[in-house]
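As you look at this complex, bear in mind that one protein chain is not there, while each of the others sits in place.
Let's look at chain A:
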């Protein structure tokens, strides 16, 4: 039967996606970039919306939340998956509110009066059935997908506003966003890029090869030389894995050192991050967001006997506090880190923050 086939197909795709996520956490970065992960997640959620059986918005939100929880459990460090689920939930809420005819302003404002009179929880239970809700939601998700497709280009378009000629720019590791950003500026301006290789995964090497193929003057340095060359750097432009709710970053390890060195030399630190990387998590204790991979990368098994007598750590991420960041460049423009909390309230609904 076609219905059962489609359902089986959907489950298969979700399982394949989860397996990919689990495998992608080996430390060298996900097999696909985070942009692709976001697109894949949104496409899957669109399929779920189209094929699953639901009668009201509340049911749909429950289904999406369940799938979302499964997907985030597969790879907790890949926050774009959770972010996309939250975006879709917000879309559903908006479309529901629009179908009901109530204006969005009164719903969103958490006025003191409303809190007192509503008796705690909001009286919305999303149980009303609307005929066109499905079509509207799917159309809104398509718009979201178009937005995701254009993020890298949107960020790269702003490159010429931030890079002048004969600059020395430093970057860390490999970020597809920063690569596109620099390549776009290189079409019109001549500048020099210094790439820190970011041991032990050495993703900076790939970044340097790609940049030099675009005829940008590139130099590869070891991580240890970051502070030594920082005095000659005009700007530091980095990518990140996640933007946290307080404006801080969860980026590849070594970024905190770069940020401190940049602050010491009063060099601006610019972060190129698309909006789908913004996550509603706040940083709390140090250990909760760390991710470790095999210590073989740091001290290989060929070292022999001493391996049993030493502890070896290989963390993947670093936390960078928002005070060290000068500017965020995202697909909706440039923002200061102190504004990030406001952007978050536009993208996600506060009740969805815990999936």
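Everything below uses one rule, namely that a contact is a pair of C-beta atoms (placed from the backbone, for glycine too) under 8 Å apart; a residue touches a chain by one contact, two chains touch by 3 or more; residues count from 1.
In the analysis below, contacts and distances are computed from a predicted model.
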Protein name as given in UniProt for the chain not displayed, "Bacterial surface antigen (D15) domain-containing protein", "Proteasome alpha-type subunits domain-containing protein", "Dynactin subunit 6" or "Translation initiation factor eIF2B subunit delta": "Translation initiation factor eIF2B subunit delta"
Touching the absent chain when the full complex is considered, from A:208, A:238, A:325 or A:340: A:208
Absent-chain contact - pick from A:8, A:160 or A:224: A:224
Candidates A:260, A:332 or A:347 - the one touching the absent chain: A:260
Sites on chain A contacted by the missing partner chain, in the whole complex: 28, 192, 197-202, 205-206, 208-209, 212-213, 215-229, 231-232, 253-254, 256-257, 260-261, 264, 286, 290, 298-299, 303, 306, 309-315, 318-319
